[in-house]
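With one protein chain removed, the remaining protein chains of the complex are shown where they sit.
The first chain written gets the first letter, and so on, giving A and B; residue counts start at 1 in each chain.
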Amino acid sequence: MNIPYVVEEREDTGLINSKLGIWIFLASEVMLFGGLFSAYIFLRMAALPGDFERWASELSVPMATVNTVVLISSSVSMVMAWASLKMKDFSKYKMYLGITIFCSFVFLTIKYFEYSGKFAHDIYPSSNTFMAIYFTLTGLHVLHIIGGLVVMLYFYFPISHKMWDKQPEQFTNRIEVFGLYWHFVDLVWIFLFPVLYLL
Amino acid sequence: MSDNHDTASMQDHVRVYLMVFGALGVLTVVTVLASYLKLSTSEGIFLALIIASVKASLVLGYFMHLITERKMIIWILVMTVFFFFVMIFLPLISNIDHAGNPTQWWKVL
Partner (left out) sequence: MYSNSNNHDHHEENFIQKYIFSVDHKVIGIQYGITSLLFLLFGFSLMAIMRWQLAYPGTEIPIVGFIFGEGGVLASEQYNSLGAMHGTIMIFLGIVPLAVGAFGNYLVPLQIGAVDMAFPKLNAASYWTYFVGGVIMISSFFMPEGAARSGWTSYPPLSVFENGQTIWLISMIFLITSSLLGSMNIIVTIVQLRVPGLTWMRLPLFTWAQFVTSFLLVLAFPPLEAAAVLQLMDRVAGTSFFLPSGLVMSGEIVDIAGGGSPLLWQHLFWFLAHPEVYVLILPALGIVGEILANNTRKPIWGFKSIVYSMVFLGFCSFIVWAHHMFLTGMGQAMSAFFQTTTMIISIPSVVILTSYFLSLWGGSIRFNTPMLFALAFLPMFGIGGLTGLPLGLAASDIYLHDTYYVIGHFHYVVAPGTIFALFAGIYYWFPKITGKRMSETLGKLHFWPSLIFMNGIFMPMFIQGLAGVSRRLADGGVSYAHASGVLQWNEFMSISAFCLGLSQIPFIVNIFMSLFTGEKSDRNPWKSTTIEWDAPSPPLAHVNFDSKITVHRTAYEYSVPGAKEDFIPQTES
(Lines give C-alpha, C1' and ligand atoms only; values in the text may rest on other atoms or scores of the structure.)
Protein backbone atom coordinates (compact mmCIF):
# COMPACT_ATOMS: atom_id res chain seq x y z
CA MET A 1 0.00 0.00 0.00
CA ASN A 2 1.43 3.30 -1.06
CA ILE A 3 -0.53 6.35 -0.08
CA PRO A 4 0.25 9.23 -2.41
CA TYR A 5 1.12 12.80 -1.39
CA VAL A 6 2.81 11.89 1.87
CA VAL A 7 6.00 13.60 0.78
CA GLU A 8 5.31 15.29 -2.53
CA GLU A 9 2.54 17.85 -3.00
CA ARG A 10 -0.60 17.09 -4.92
CA GLU A 11 -0.64 19.20 -8.03
CA ASP A 12 -4.10 20.77 -7.92
CA THR A 13 -4.25 21.42 -4.18
CA GLY A 14 -0.54 22.11 -3.68
CA LEU A 15 -0.64 20.31 -0.35
CA ILE A 16 0.64 17.22 1.36
CA ASN A 17 -1.82 15.11 3.36
CA SER A 18 -0.44 15.81 6.78
CA LYS A 19 -0.40 19.59 6.27
CA LEU A 20 -4.08 19.64 5.36
CA GLY A 21 -4.82 17.21 8.20
CA ILE A 22 -3.16 19.31 10.86
CA TRP A 23 -4.89 22.49 9.71
CA ILE A 24 -8.27 20.80 9.90
CA PHE A 25 -7.33 19.54 13.35
CA LEU A 26 -6.34 23.07 14.35
CA ALA A 27 -9.64 24.36 12.99
CA SER A 28 -11.41 22.01 15.37
CA GLU A 29 -9.12 23.20 18.16
CA VAL A 30 -10.14 26.77 17.39
CA MET A 31 -13.73 25.73 17.96
CA LEU A 32 -12.82 23.86 21.16
CA PHE A 33 -11.12 26.86 22.72
CA GLY A 34 -13.78 29.05 21.13
CA GLY A 35 -16.41 27.22 23.13
CA LEU A 36 -14.48 27.93 26.31
CA PHE A 37 -13.83 31.57 25.43
CA SER A 38 -17.51 31.96 24.74
CA ALA A 39 -18.17 30.50 28.18
CA TYR A 40 -15.76 33.08 29.61
CA ILE A 41 -17.59 36.00 28.03
CA PHE A 42 -20.96 34.58 28.96
CA LEU A 43 -19.96 34.15 32.60
CA ARG A 44 -18.24 37.51 32.78
CA MET A 45 -21.37 39.24 31.61
CA ALA A 46 -23.45 37.32 34.09
CA ALA A 47 -21.12 38.10 36.98
CA LEU A 48 -21.50 41.05 39.34
CA PRO A 49 -19.70 44.17 38.03
CA GLY A 50 -16.04 44.16 39.10
CA ASP A 51 -16.17 40.57 40.28
CA PHE A 52 -14.00 39.17 37.49
CA GLU A 53 -11.46 42.00 37.84
CA ARG A 54 -11.21 41.44 41.57
CA TRP A 55 -10.57 37.74 41.21
CA ALA A 56 -8.21 38.27 38.29
CA SER A 57 -6.06 40.48 40.50
CA GLU A 58 -5.33 37.35 42.57
CA LEU A 59 -3.33 36.00 39.64
CA SER A 60 0.37 36.66 39.31
CA VAL A 61 1.06 38.87 36.30
CA PRO A 62 4.89 38.58 36.55
CA MET A 63 4.75 34.78 36.43
CA ALA A 64 2.41 34.88 33.45
CA THR A 65 4.56 37.46 31.67
CA VAL A 66 7.61 35.27 32.08
CA ASN A 67 5.58 32.32 30.83
CA THR A 68 4.49 34.31 27.79
CA VAL A 69 8.09 35.06 26.92
CA VAL A 70 9.06 31.43 27.54
CA LEU A 71 6.34 30.16 25.26
CA ILE A 72 7.17 32.66 22.52
CA SER A 73 10.81 31.59 22.73
CA SER A 74 9.81 27.97 22.42
CA SER A 75 7.79 28.86 19.36
CA VAL A 76 10.75 30.61 17.77
CA SER A 77 13.10 27.76 18.51
CA MET A 78 10.54 25.37 17.05
CA VAL A 79 10.48 27.22 13.76
CA MET A 80 14.29 27.43 13.89
CA ALA A 81 14.46 23.67 14.38
CA TRP A 82 12.42 23.19 11.23
CA ALA A 83 14.54 25.75 9.35
CA SER A 84 17.68 23.85 10.39
CA LEU A 85 16.27 20.68 8.92
CA LYS A 86 15.51 22.59 5.74
CA MET A 87 19.19 23.58 5.70
CA LYS A 88 20.09 19.91 6.26
CA ASP A 89 21.72 20.62 9.61
CA PHE A 90 20.61 17.86 11.96
CA SER A 91 22.75 18.82 14.96
CA LYS A 92 21.37 22.35 14.95
CA TYR A 93 17.89 20.89 14.72
CA LYS A 94 18.57 18.91 17.87
CA MET A 95 19.83 21.97 19.65
CA TYR A 96 16.77 24.05 18.79
CA LEU A 97 14.35 21.24 19.59
CA GLY A 98 16.20 20.84 22.88
CA ILE A 99 15.58 24.52 23.61
CA THR A 100 11.88 24.08 22.82
CA ILE A 101 11.65 21.11 25.15
CA PHE A 102 13.48 23.03 27.85
CA CYS A 103 11.14 26.01 27.44
CA SER A 104 8.06 23.86 27.76
CA PHE A 105 9.45 22.35 30.96
CA VAL A 106 10.04 25.83 32.30
CA PHE A 107 6.50 26.78 31.37
CA LEU A 108 5.09 23.77 33.18
CA THR A 109 7.21 24.43 36.25
CA ILE A 110 6.08 28.03 36.49
CA LYS A 111 2.50 26.90 35.97
CA TYR A 112 2.94 24.38 38.77
CA PHE A 113 4.05 27.11 41.16
CA GLU A 114 1.18 29.29 40.05
CA TYR A 115 -1.39 26.57 40.68
CA SER A 116 0.07 25.51 44.02
CA GLY A 117 0.26 29.15 45.08
CA LYS A 118 -3.47 29.44 44.43
CA PHE A 119 -4.25 26.24 46.30
CA ALA A 120 -2.11 27.41 49.21
CA HIS A 121 -4.37 30.49 49.47
CA ASP A 122 -7.46 28.28 49.39
CA ILE A 123 -8.37 29.35 45.90
CA TYR A 124 -9.91 26.49 43.94
CA PRO A 125 -11.92 26.18 40.77
CA SER A 126 -15.00 26.04 42.95
CA SER A 127 -14.27 29.44 44.51
CA ASN A 128 -15.81 31.53 41.79
CA THR A 129 -16.76 31.37 38.12
CA PHE A 130 -13.65 33.34 37.21
CA MET A 131 -11.38 30.86 38.94
CA ALA A 132 -13.41 28.03 37.41
CA ILE A 133 -12.86 29.26 33.88
CA TYR A 134 -9.26 30.20 34.67
CA PHE A 135 -8.40 26.70 35.84
CA THR A 136 -10.32 25.07 33.01
CA LEU A 137 -8.79 27.16 30.23
CA THR A 138 -5.23 27.06 31.52
CA GLY A 139 -5.62 23.41 32.50
CA LEU A 140 -6.68 22.46 29.00
CA HIS A 141 -3.83 24.54 27.64
CA VAL A 142 -1.39 22.74 29.93
CA LEU A 143 -2.72 19.42 28.65
CA HIS A 144 -1.92 20.62 25.13
CA ILE A 145 1.60 21.52 26.24
CA ILE A 146 2.07 18.09 27.80
CA GLY A 147 0.80 16.41 24.66
CA GLY A 148 3.20 18.45 22.57
CA LEU A 149 6.02 17.66 24.96
CA VAL A 150 5.49 13.93 24.51
CA VAL A 151 5.70 14.28 20.75
CA MET A 152 8.79 16.48 20.99
CA LEU A 153 10.58 14.00 23.20
CA TYR A 154 9.79 11.32 20.62
CA PHE A 155 11.35 13.46 17.92
CA TYR A 156 14.31 14.20 20.17
CA PHE A 157 15.23 10.65 21.09
CA PRO A 158 17.84 8.81 18.98
CA ILE A 159 15.08 7.24 16.87
CA SER A 160 14.71 10.62 15.18
CA HIS A 161 18.16 10.32 13.68
CA LYS A 162 17.17 7.08 12.01
CA MET A 163 14.02 8.69 10.62
CA TRP A 164 16.11 11.58 9.33
CA ASP A 165 18.65 9.28 7.68
CA LYS A 166 15.97 7.19 6.05
CA GLN A 167 13.49 9.81 4.86
CA PRO A 168 14.83 13.32 5.45
CA GLU A 169 12.02 15.06 3.59
CA GLN A 170 9.29 13.22 5.38
CA PHE A 171 10.98 13.91 8.68
CA THR A 172 11.17 17.62 7.87
CA ASN A 173 7.48 17.60 7.03
CA ARG A 174 6.66 15.94 10.32
CA ILE A 175 8.54 18.60 12.20
CA GLU A 176 6.78 21.30 10.22
CA VAL A 177 3.39 19.79 10.92
CA PHE A 178 4.18 19.37 14.59
CA GLY A 179 5.49 22.94 14.59
CA LEU A 180 2.09 24.15 13.39
CA TYR A 181 0.50 22.49 16.38
CA TRP A 182 3.07 24.00 18.71
CA HIS A 183 2.59 27.51 17.33
CA PHE A 184 -1.12 27.07 17.80
CA VAL A 185 -0.60 26.25 21.47
CA ASP A 186 1.46 29.42 21.70
CA LEU A 187 -1.31 31.32 19.91
CA VAL A 188 -3.89 30.17 22.45
CA TRP A 189 -1.67 31.44 25.23
CA ILE A 190 -1.27 34.80 23.49
CA PHE A 191 -5.02 35.25 23.96
CA LEU A 192 -5.26 33.57 27.34
CA PHE A 193 -2.66 35.86 28.86
CA PRO A 194 -4.44 39.21 28.46
CA VAL A 195 -7.93 37.75 28.79
CA LEU A 196 -7.29 36.01 32.10
CA TYR A 197 -4.53 38.05 33.70
CA LEU A 198 -4.82 41.61 32.48
CA LEU A 199 -8.49 42.39 31.93
CA MET B 1 6.52 25.26 1.98
CA SER B 2 8.19 21.99 1.24
CA ASP B 3 9.69 23.42 -1.94
CA ASN B 4 13.42 23.04 -1.96
CA HIS B 5 14.68 26.28 -0.60
CA ASP B 6 18.35 26.72 -0.87
CA THR B 7 20.20 27.54 2.29
CA ALA B 8 20.56 31.22 1.42
CA SER B 9 16.83 31.88 1.15
CA MET B 10 16.33 29.85 4.31
CA GLN B 11 18.70 32.20 6.09
CA ASP B 12 16.49 35.11 4.98
CA HIS B 13 13.61 33.29 6.60
CA VAL B 14 15.59 32.87 9.78
CA ARG B 15 16.22 36.61 9.90
CA VAL B 16 12.49 37.21 9.61
CA TYR B 17 11.80 34.73 12.40
CA LEU B 18 14.16 36.54 14.71
CA MET B 19 12.57 39.88 13.90
CA VAL B 20 9.14 38.44 14.63
CA PHE B 21 10.50 37.09 17.90
CA GLY B 22 11.66 40.56 18.84
CA ALA B 23 8.31 42.08 17.91
CA LEU B 24 6.43 39.51 19.98
CA GLY B 25 8.62 40.22 22.99
CA VAL B 26 8.08 43.97 22.69
CA LEU B 27 4.33 43.54 22.28
CA THR B 28 4.18 41.37 25.39
CA VAL B 29 5.80 44.13 27.38
CA VAL B 30 3.44 46.67 25.81
CA THR B 31 0.36 44.64 26.82
CA VAL B 32 1.53 44.40 30.40
CA LEU B 33 2.34 48.11 30.56
CA ALA B 34 -0.96 49.02 28.93
CA SER B 35 -2.81 47.17 31.65
CA TYR B 36 -1.44 49.71 34.15
CA LEU B 37 -2.84 52.65 32.16
CA LYS B 38 -5.91 54.32 33.56
CA LEU B 39 -8.35 53.01 30.97
CA SER B 40 -12.01 52.17 31.27
CA THR B 41 -12.81 48.46 31.17
CA SER B 42 -14.05 48.45 27.59
CA GLU B 43 -11.07 50.49 26.37
CA GLY B 44 -8.75 48.15 28.20
CA ILE B 45 -10.35 45.08 26.67
CA PHE B 46 -10.26 46.66 23.24
CA LEU B 47 -6.56 47.59 23.50
CA ALA B 48 -5.51 44.21 24.93
CA LEU B 49 -7.38 42.31 22.26
CA ILE B 50 -5.90 44.48 19.51
CA ILE B 51 -2.38 43.78 20.73
CA ALA B 52 -3.13 40.07 21.13
CA SER B 53 -4.52 39.97 17.61
CA VAL B 54 -1.41 41.62 16.20
CA LYS B 55 0.75 39.06 18.01
CA ALA B 56 -1.48 36.26 16.81
CA SER B 57 -1.26 37.46 13.20
CA LEU B 58 2.54 37.56 13.45
CA VAL B 59 2.64 33.98 14.68
CA LEU B 60 0.08 32.82 12.12
CA GLY B 61 1.63 34.70 9.23
CA TYR B 62 5.30 33.97 9.79
CA PHE B 63 5.77 30.98 12.09
CA MET B 64 2.84 29.13 10.62
CA HIS B 65 3.56 30.41 7.09
CA LEU B 66 0.00 31.48 6.46
CA ILE B 67 1.03 34.39 4.25
CA THR B 68 2.31 31.96 1.65
CA GLU B 69 -0.16 29.17 2.35
CA ARG B 70 -2.46 27.55 -0.22
CA LYS B 71 -5.94 28.87 -0.84
CA MET B 72 -7.67 25.74 0.40
CA ILE B 73 -6.24 26.11 3.91
CA ILE B 74 -7.01 29.81 3.99
CA TRP B 75 -10.64 29.09 3.11
CA ILE B 76 -10.99 26.41 5.74
CA LEU B 77 -9.66 28.86 8.30
CA VAL B 78 -11.87 31.71 7.15
CA MET B 79 -14.89 29.44 7.52
CA THR B 80 -13.74 28.32 10.95
CA VAL B 81 -13.23 31.88 12.12
CA PHE B 82 -16.70 32.77 10.89
CA PHE B 83 -18.29 29.98 12.89
CA PHE B 84 -16.07 30.89 15.83
CA PHE B 85 -17.52 34.38 15.90
CA VAL B 86 -21.04 33.07 15.41
CA MET B 87 -20.54 30.82 18.40
CA ILE B 88 -19.10 33.55 20.58
CA PHE B 89 -21.39 36.42 19.74
CA LEU B 90 -24.85 35.00 19.12
CA PRO B 91 -25.27 33.68 22.67
CA LEU B 92 -24.19 37.09 23.90
CA ILE B 93 -27.04 38.75 22.09
CA SER B 94 -29.40 36.37 23.83
CA ASN B 95 -27.99 37.46 27.15
CA ILE B 96 -28.33 41.15 26.44
CA ASP B 97 -31.73 40.82 24.88
CA HIS B 98 -32.70 39.10 28.08
CA ALA B 99 -31.66 42.17 30.00
CA GLY B 100 -34.39 43.97 28.10
CA ASN B 101 -32.40 46.14 25.76
CA PRO B 102 -32.31 44.39 22.41
CA THR B 103 -31.34 47.41 20.33
CA GLN B 104 -28.19 48.43 22.15
CA TRP B 105 -26.43 45.15 22.76
CA TRP B 106 -23.05 46.48 21.62
CA LYS B 107 -22.91 48.90 24.55
CA VAL B 108 -22.29 46.05 26.96
CA LEU B 109 -19.20 44.87 25.12
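Quick note on the criterion: a contact is a pair of C-beta atoms (placed from the backbone, for glycine too) under 8 Å apart; a residue touches a chain by one contact, two chains touch by 3 or more.
What you see is a predicted model; the values in this text were computed from it and never measured.
Residue-level contact of chain A with the missing chain is found at 1-6, 10, 13, 15-18, 20-22, 24-25, 27-29, 31-36, 38-39, 42-43, 46-48, 51, 124-129, 132-133, 135-136, 140, 167, 170, 174, 177.
Residues 72, 79-80, 83, 86-87, 90-91, 93-95, 97-98, 102 of chain B touch the missing chain (whole complex, contact as defined above).
Throughout what follows, only the chains that are shown with their structure count from here on.
Considering their complex, residues 7, 9, 13-16, 19-20, 23-24, 27, 30-31, 34-35, 37-38, 41-42, 45-46, 53, 61, 65, 68-69, 72-73, 75-76, 78-80, 83, 86-88, 169, 172-173, 176, 179-180, 183-184, 186-187, 190-191, 193-195, 198-199 of chain A touch chain B. Residues of chain B touching chain A in their complex: 1-2, 5, 7, 10-11, 13-14, 17-18, 20-21, 24-25, 28-29, 31-32, 34-35, 41, 44-45, 48-49, 51-52, 55-56, 59-60, 62-64, 70, 72-73, 76-77, 79-81, 83-84, 87-88, 91-92, 95-96, 108.
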